[in-house]
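Removed: one protein chain of the complex. Kept in place: all other protein chains.
Right, chain A next:
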Amino acid sequence: MGMSARVAWSVVVGAALVLSGCGADGPAGDGGGDRSITVRGCAPENPLVPGMTMESCGGQVVDQLFSKLIRYDPDTAEPVYEIAESIDSEDNTTWTVTLRSGWTFHNGDPVTSQSFVDAWNWVAYAPNGTLNSYFFRMIEGYADLQPREAITPDVEITPGMVEKSEMSGLRVIDDLTFEVTLSQPESSFPLRVGYAAFAPMPDEFFADPEAFGRNPIGTGPFEFVEWSQSSEIRLRAYDGYQGAVTPQIDEVTFRIYQDDLAAYNDLQADNVDVIPQLPVSALADDTYQDDLGDRYVEKEALVVSTISFAPEAVDPNVADPRLRQAISMAIDREAITEQIFHGTRQPATGWVAPGVAGYQADVCGVYCTYEPERARELYDEAGGYEGTLTLAYNSDGDNRPWVDAVCNSITEVLDVECAGVPIPDFGTFRSRVNAREVAGMFRNLWQADYPSIENFLAPVYATGASSNDSDYSNPEFDELITEAASLKGDAALAKYNEAEALLPADMPSIPLWYATTVAGYSTKVDNVKITPFQTIDLLSVTIR
């Protein structure tokens, strides 16, 4: 018993101080001078590799680091050539891509056609197990890179199980030209290649993809500086960037927030410069307008929310199109978007969101308007519904309020019981939908991968398509989609419109609303633009 109580206390306090002193490596405060900005970020779910990034947290960073053949104009979503000088085809099947000269990776390596071909093959190659390999399905020879036989999930896909490591549809012609052959005509091909998965990759990547994911090297307007786990990802403007528009800022830091409100409070204190999406609580009663004055922007997103129906094989009770139309007409979209979403959603009038070429309003017509009388007539014609209608949703998002409102609206008009069925998290929800285990109705949301009318229709409503959760099948629709893919320009758009016009008769899903993104910014920055993909266009941001 040598130590006195006082010493014991000072040991505890001292330990606290020592720990504070040599504390954790956190964000380094402002730093980097005046022309640096901070953007609200979130923790990437995957390594920072374009072929591995599918969600928006990693996506908003990867998009700054990697340029693609084209980029999308932040105002109109129109494709603009970026690295490509031209992407041409006679028949929509064989595409010749010509690159601009002078492009370099952040490490100085030149960008050649080989950088693209190697990158695309790598992403498509099954043993690499990437998230984005689906995007290359349209290229001839994709199947050769997948396992020959059907396999169960518990085996490792080894190089021995696949035919080849390169797609036959990709052919390098010279340093700046390559040819892409698709397995069938696809008029929207040039529109698709603006997605991150199509980015070129430097040689360094193939040597060690794992290390690269933590220290990526791209061709984009910003180059990678540092990723401090759990706190921030720092990028700086790349001097050698060859794009037509160059950034007006020197440095950008994505500060990682788990919580929307924490980010919003930081915005009010000018600690973070841009929040791409304001939290729901700030949108309620237009609080954000009081807090931020005019420092916010709004933009339509390429998103449409729908209610999907279980496939007929799973639940024949909701298969009658008249019942579906009746339910759709029983939903008071105007009231719900106003009361629950505070105007950040607009009632949907079709299955394609505004903001893409070929969009037409009112495709769904009367079936997507609130018509209690006609809803009841159709409901009776369809023979009504026995029991309780169910609407499944994932309860980890903010879905409950609108699901309840939709159900109330249906019950009020049709006098049928309707109940929301919460499924704890998005993962479980999707796995049950994918396994076709959800009966009745379930919530759905489609966000376009690229700004094309085709992307709203083909992957969702074509027979056997990857996101066709309702197993909808209409040969006439399929035929129109195939035909449209082989046409160009307005002729193609007209065919897509024809295809969409078939949907109201069958009601494969009920369009609910389109989304608007509201971004807020600090007193330090100006000229903040939101892209149609709900991210911030960092090329246009300026310092005040």
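Everything below uses one rule, namely that a contact is a pair of C-beta atoms (placed from the backbone, for glycine too) under 8 Å apart; a residue touches a chain by one contact, two chains touch by 3 or more; residues count from 1.
Here, contacts and distances are computed from a predicted model.
Asks: Name the absent chain as its UniProt record does, using one of the following: "ABC transporter permease", "Acyl carrier protein", "Protocatechuate 4,5-dioxygenase subunit alpha" or "Acetolactate synthase".
Replies: Choosing among "ABC transporter permease", "Acyl carrier protein", "Protocatechuate 4,5-dioxygenase subunit alpha" or "Acetolactate synthase", the correct UniProt name is "ABC transporter permease".
Asks: Specify the residue from the set A:168, A:183 or A:447 that touches the hidden chain.
Replies: Answer from the full complex: A:447 touches the omitted chain.
Asks: I'm checking contacts with the chain that's been left out. Which of A:84, A:256 or A:418 qualifies?
Replies: A:256
Asks: Of the residues A:80, A:143, A:157 or A:419, I need the one that contacts the missing chain.
Replies: If we include the chain that is not displayed, A:157 is the one touching it.
Asks: Tell me which of A:339, A:467, A:523 or A:542 is the one touching the absent chain.
Replies: A:467
Asks: May I ask you to list the residues on chain A that touch the chain which is not drawn?
Replies: Looking at chain A, the ones touching the missing chain are residues 1, 3-5, 8-9, 12-13, 15-16, 19-29, 43-47, 52, 54-55, 58, 126-134, 146-147, 151-157, 210, 213-214, 228-231, 256-259, 261-263, 265-266, 268-269, 271, 396, 424-431, 434, 444-447, 459, 466-467, 469.
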